[in-house]
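In this view, the complex is presented without one of its protein chains, the others remaining in place.
Moving on, here comes chain A:
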């Protein structure tokens, strides 16, 4: 086939631009505008008036457009409703705020400011552990004999398991000895499960038996250190049971017609449900032993609602009195805690019982030091300082329930009563843990006095100071006392010998210090911590606390120049010697820096310190580091780099980037950021010089360009490199560094053959062609304005790129190469214009270099012919059945290219376009609507000046009728 010659259409870019631009229409205030923020007004009208369209004709519409999304939701959307409902994580945060409100709203319902039991559970389980062996003694008491016959075929394991089940099934005494703590927990969980199973299979009596046996375990105080955790585990079972019974009876009240409302009254409960409920209470009332009877009845306290209105208010005081029968003070205080827990849940308004529990507890407080308890401790080999803290969870809970929304007078009375009792450290601690922080903070000096008077042998004092510190972190003491409080407290804390005790206390008090004092005091405290934690490398066991100290300090010192002027801050960081912890701490610091640093900085103290911090993070990267982790580190380091600015001292800035490059060479995103920063620096310089570089700035800009040029090859990502070459080339061009720009573009061209067919994007392998196409199109746009090198031939960069494209191994059955050729055709057409579409300031592009020289145009046209020949060749190969669709669309696209860029007055080109039109329609693969639109466009264009010849063309382009 003879090669078609190419004739570019002459373009008048200015006129085209003017004709394309939309007519500007002055906009009245209140008119509809698509970009105006939507005003959501709650109007119930269904009429949505949105007359306005994108057309340039005047558009008027009502200013209150009903947002269809919000109108559906009727003001409340499910997300915010969800957020408003309680969730434990937000509760803690909400607590400080709501605490203040507490005094005013004295409604009886437990609000979100009440820290729920669920949040205490985990803490207790984690804290009260044991390595001693435990035992479970279960007696399922039944007269029937064992009914277990296991087939011999079963494996030993299955058989023993079945036998265990049988044992549960019917009465036998089962004593499980020598259980580790984990075994014990598992067993209890099994019991919980078998309770549910028994209930589900309608074995109510068995369920009750399990619950009774479980609560019986609470009277056993052997391995006393574990008791608090045991309480947690077993009361979980009781809660399950209580819920099951309540739901069962509730479901009996539901007949076919109606469901009982949540706040029902006993009259609405039918007789059968009442009788069943009564039966439960009778059964429980006949439980022989006190402790199980108490716990099981307490667990179904809520069921009293079915029987009478006053049921709960009669039951609670009785159960409260019943606890007095429990001799062991530890068992008894936990029983009270359970009762308060159930009480708060079922009837929070019955405060009297809560108070009675508290005062009854005080009455029995002396028992802790009685002979019975002391003998038991000797027997178990437990010291008093480790015994007394076992009371704390239960006491804290009781105290918390009582003090919740309690009037000031009651709190004062409670405190006075506690004061009167001998060795009240334990009480004092619970008062501080449970009462509202404001109450404690206001009396801080009193508390310090009381703590000092406490007997040293009993409850550990550091725990008391810790509790006080926790309150002071939440609420502020009177201004005048603040320094004295710190001095008094720290005097004691600093004397603590055991590093663990010390750090637990110090960690809490750092918050108070940071909140109210200057860097001087904080420095003193940090120095003290270093002094205590360094001997014997005690810090190794306390990383979490040390980390928490750092977090508190940086949370309060947002100004990093102040922070780093705290002398002991960096030495403090040196204590984090385990790398993972060290990196964690560094990350925290950088996060805070990025969040709070508003202004770019050049403060040498900050720079030095943070470079050190970033270096630590960077150096932690190794072959095993996860991608996510690397990304996170790079993000943090980049955040830092972006915040460094030496103002007009560009040289200094560049040398900082040089230093940063040598420090962070293992993190690719950081290098990318550095290249961008340096490019920005070059453009900044250009801006300052208003485009006219002096000898000095020209040299500086070349230095910047050189920086980029030598940095890019060290990157791994191929498209990162390509794009950076292009980008840096553009910057070089803008700064009149022509030969450097050429070097960048040549480098990019020589890199193209290396682009693999598949690339890894976010862990998935994807074909790279579409990315390559995108890059090349971008590249062509730049090549338009790159002037030819005097020593190389005409359009040498384009030619080189074409060679590379030609040699690149393209995906089979892909048209990308042809799409690229089409783009090249566009580029060449643009290049043959007299004046180019755009220019770089102070750079003469080929249009002014050649000035429309005919030799240049001839070269250009020759290139076009070659490219066209390639395109037509490819179209021919697509004449096979499976490729017809591609042929049609590619043909149409080529047609469009000729229409846009070619001079159709040329007969051969004109003929070619007609042929292409037919080709596109030939096999019926084309979208008729597109063809109609195209034809309409041609007709429209023909009305433009100098385009009359298109009228004739339009006549030669028939539309295929649908068959």
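Just so it is clear, contacts are C-beta pairs under 8 Å (C-beta built on N, C-alpha and C of every residue); 3 or more make two chains touch, one makes a residue touch a chain; residues count from 1.
The rule we apply is simple: contacts and distances are computed from a predicted model.
Remark: of the listed names "VPS26 endosomal protein sorting factor C", "Oligosaccharyltransferase complex subunit", "2-oxoisovalerate dehydrogenase subunit alpha" or "Regulator of G protein signaling 11", the one matching the undisplayed chain in UniProt is "VPS26 endosomal protein sorting factor C".
When the whole complex is considered, the residue among A:189, A:247 or A:275 that touches the unshown chain is A:275.
Annotation: of A:263, A:288, A:687 or A:855, A:288 touches the absent chain (contact as defined above).
The chain not shown here is touched by just one of A:122, A:370 or A:571, and that residue is A:370.
Chain A residues in contact with the hidden partner, per the touch definition given at the top, are 219, 270-272, 274-275, 278, 282, 285-286, 288-291, 293, 318, 321-322, 324-328, 331, 360, 363-364, 366-367, 370-372.
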